[in-house]
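What follows is a single structure, written as structure tokens, with notes after it.
Apart from one protein chain that is not included, each protein chain of the complex appears where it belongs.
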Amino acid sequence: MSRAETGPLIRFGGPLVVAVAAIAVGYSLSVGLDGYFVYLGMSAIVAGIALLGLGVVTGSAGMISLCQLTFAAVGAWVVSGLNKAGAPGGFVVWLICGGIAAGLVGILVGLPALRLRGINLAVVTLGLAAAADLTLVQIQFPGTVDGISVERPDAFSDDRNYFWLGTIVLTVCCLLVHFLRRTRWGSGWQAVAFSERGTAAAGASVRTSKLTAFAVSAALGGVAGGLLTGQVGLAFPASFSSMQSLALYVLAVMSGVHMIDMAVFGAVLWVAVPELLKRWGVPQDWGFVIFGLLGTHALTTGGNLGTAVREIWRRRSKGAAGVELAAPPADLEVLPPGAPVLTVSGLSVSFGEVKALSNVDIAVPSNGVLGVIGPNGAGKSTLVDIISGFLPQATGVVELDGQSLNGKSPTKRARAGLRRTFQQDRVPAGLTVGSYVRFVARRRLGADEIAEALEFFGCPPARTPLRRVDVGARRLVEVVGHLLAKPKVLLLDEPAAGLPHEEHVALGLRLRQVPARFGVSVLLIEHDLDLVRSVCDTITVLDFGQVLASGPQAEVLANPEVLKAYMGETELL
Amino acid sequence: MRKIMRCVAVAAAVTLVAAGCANGSDSSSGGGSGPIVVGSVNALSGAATFPEASAAAKAVFDAANASGGVNGRQIQYKALDDKGDPAAAAAAAREVVGADNAVALVGSSSLIECEINSKYYEQQKILSIQGVGVDPSCFNSPNISPANVGPFHDMTLTLLYGSEVLKLDKICALLEIAGNTLPSYQAAIDEWSKITGKKLAYMDATVPYGGSDYTSYIVKARSAGCKAITVNPVEPDSIGQLKAATAQGWNDVTWLLLTSVYSENYAKAISNAGAGVYVPAEFYPFTDAASAQTKEWRDLMTKNNIPLTSFSQGGYLAAKYFLQVIKGIKGDINRESVTKALHDMQPISDPMVGTSYTFGTGQTHHDNTAGWPIKLMSGTNKWELAATDWLRIPKN
Partner (left out) sequence: MLQGALAGLAAGGLYAVLAVCLTLMSRLVRVVNFSQSATGMFGCYVAVWLSIHIGLPTWAAAVVGIVLGSALSALLGWIISTWLAEADIGTRSAVTVAVLLLLISLSFILFGNKPQPFHPLLPGPAFSVNGVVVSQVTVVTVVLSVLIALGCRALLTKTSFGLELRALSERPTTAELMGIPAKPLAVAVWAATGLLSTLVITIVAPSQSNDATSLSMLVVPASAAALLGGFRRLDLAVVGGLVLGMAQGAVAQVDSLSVVRYFLPFLVIVGLLLWSQRKEVWDVAR
């Protein structure tokens, strides 16, 4: 993760080397272990693949999925069905088909649930698990009536070789997840887990991100189920009970399986805890009690075994990375503002009885920076929310470059070239600076281009993990990402919040150069008048949801009404 | 990338630990003068458990060990848990057969074990005297021969009792089908039809296993005009069904059930049994406390604090049969000689069963065809004998 910005050789070669090593270890285990432990190891591998899937959906994408083994049942169904039908290709092909089928079922199930946030996915998946539980008991997996056991591939037919096949499949799945995490999908999973609004504002579809996460997770579940069928020979409903799905979810939470090594570790726990209980003569039911207690503990403390182990591993925790804006930027001629690129007219919205905005008109000139100021509660952030599409109930017209944006989703608006940043931190801590910037920019970027832009805003280098970046710097990384997307207009909602006051003007100098340097017009919402003065050609003042004044900077700031509105907020003048 | 490195480290650590464990458990294998290892695979934890069969078998072996063992060798009995989980059942078989090198499996009782492990037992050339066999594979595999009658013959018996002894007509079947059992139950019902020439008034094979509310199935059966209902339930489901009938005020229905509900617990839970619950007990009814047939078993179970149930009867009998057979072995007692002895054994009769037991070399083992009818009437909370002799399925 931390080497995301290193050369392609290490980026792709490294994991491959590790994978080859893992397969070699798998082979030596398959040869060296006692027969019974080889069989237990197979169970661990099956659990590991299922956990890897859960890691994608619960860990990366932050959703609660309680039917992982139902997807495994789909995989098992397909594998035993193809086996019974004598389909060509053999076990490995069937296994892949099982994974694909489970992924498709995942999409079908996820489609209704993923539109919405919060807890609904948990309700849906638990409902599915319970229904599948009852159904599977009543109907039969193909081949069970006649006792046709699933044929393992010839080269892997005995337990030891099958275990080795299992390690190969597990390693391939790990690699798959590892590389998927680096794609746009993977960044989208991280982003959506942290903030759905942030994801949409980056032009990524929240639904696609969730759906891909859910589908990948389900597909891995399907592979696990298929592998289990090959292990036992026949598929049985008891392998896919909802209790086991719940336990797997709790295990995923407590071991932190969004980290690949922790998925493997969780799988080891999955077989080791019952095995140890057996050796100590403790009834097996205590296993789930232990999982339940540890899961509760992990959730309430917000930690998990994975992070705990990591903390011990890397004692040398470094301090947070911040912003370096001391040196003034190189001079650049500021372009004269042109025709309006973003025009907003007649914008109104009310929340219940309260009129938050009424009849607001605003125009952002091309190559210009428009400042929007106003006292607290004047409706500044609401204005940004409306323009960027997060308040579809608002009335009025928003036009970008002559095209109406009305009725378009935030994602569509972002893709059309209207970007925004947020006042609160909406930067997912799981990514590196570089991968986040790439995710937000949505276009091919050279490493130099990123480094240059980051340096311009004094941000930490691209390979820094965001969790080690302080809040002020995260906001600027967000700004850099959106600027590199080359939108037509960028709405900045108090970008300086979180920076020490003395750096505000330094930031202002840079923002002033944004139109010329990046070709992006800016609408800047700011509290700090010093910053606004140093950046904005034109200013609009909002007060109680209405435009109080609008025009060139000097004119507006001299307006007596504006002064009156700001009376009492002395720190602003 | 570093994380995958750590994966490898974890895997390596696991290898070491596992290898250590492996070495630890190797010691008990091998023949000669060491203990005779006997195993069993049981449902000991999870949603449905049958711990008594293996506990009873263990009691029998402990008693044998206390009186000197078999030909001077002690029996080491390993009862493993399958947790109701197929992978665990398969792993347990591999542990006891592969790693511990057991000579045979005795007294197992599990819902799934036969089906999952029968092939493996064939490969390993090991035989299993199941204490209580449930799924069809327990009765149609060459290497498994249960000590009990089994639910399928039991279903034929309960129907025979209902139609021939109680002279009931309009018998209906509510079948709880789990997995691949439907054809076997259908065969059992067909056998009854073949013997008596009678047909079921109505059959519903969609009754859920482990459902929460059975009212709608009861209502459906009642409106079909059923006078008697045969079910293949697990205890909680049967209790739910009887309660649903009670709540509907259906008090004149006769229940023709299977040994699966024959327990003291069940009797206590049932206050309204309609026109009576009738069961052909697979072993001589243990609730007949004064009976000479069960005395030996009863004494041993009471001494070892094992619940008196049909399961402990099955486990006890399996162990008895096994002991008797291996005591006759001349020479070394190992898997090979035990298998041969079981294949060649003479039938053993026991007062607790109506059919004598033999393993033999047959491809199927479904020859135990006698049950002792018992009944549970409303308000008694007690099982009572309903006959003075075994009820047998007539041989064609």
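By letter and in written order, the chains are A and B; residue numbering begins at 1 in each of them.
By our rule, a contact is a pair of C-beta atoms (placed from the backbone, for glycine too) under 8 Å apart; a residue touches a chain by one contact, two chains touch by 3 or more.
These numbers come from a predicted model, not from an experiment.
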item	value
Contact with the hidden chain (one of A:Val172, A:Met243 or A:Ala497)	A:Met243
Candidate in contact with the missing chain, chosen from B:Phe152, B:Tyr185 or B:Tyr214	B:Tyr214
Residue of A:Ser28, A:Ser157 or A:Thr296 touching the missing chain in the full complex	A:Thr296
Selected residue (touches chain absent from view) among A:Leu134, A:Leu176, A:Ala308 or A:Ala451	A:Leu134
For subunit B, the residues touching the chain missing from this view	45-49, 204, 206, 208, 210-220, 223, 235-237, 239-241, 243-244, 246-250, 263, 265-266, 268-269, 271-272
Subunit A residues touching the omitted chain (full complex)	62-64, 66, 109, 112-113, 115-120, 122-124, 126-128, 130-131, 134-135, 138-139, 195-197, 200, 242-243, 246-247, 249-250, 253, 283, 285-289, 291-293, 295-296, 299-302, 390-392, 409-410
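Going forward, only the chains that are shown with their structure count from here on.
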item	value
Geometric centre distance via CA averages, subunit B-subunit A, whole Å	51
Touching residues on subunit A, where the partner in the complex is subunit B	1-3, 10, 14-15, 18-19, 21-22, 25-26, 28-29, 32-37, 39-43, 46, 134, 137-138, 140, 144-145, 147, 149, 159, 174, 178, 228, 231-234, 236-239, 241, 243-244, 259-261, 264-265, 268, 274, 278, 283-285, 313
Residue ranges of subunit B touching subunit A (in the complex, touch as defined)	1-8, 10-12, 14-15, 18-19, 21-23, 25-26, 44-47, 80-81, 83-88, 90-91, 94-95, 98-99, 111-112, 115-116, 119, 137, 177-180, 183, 206, 208-211
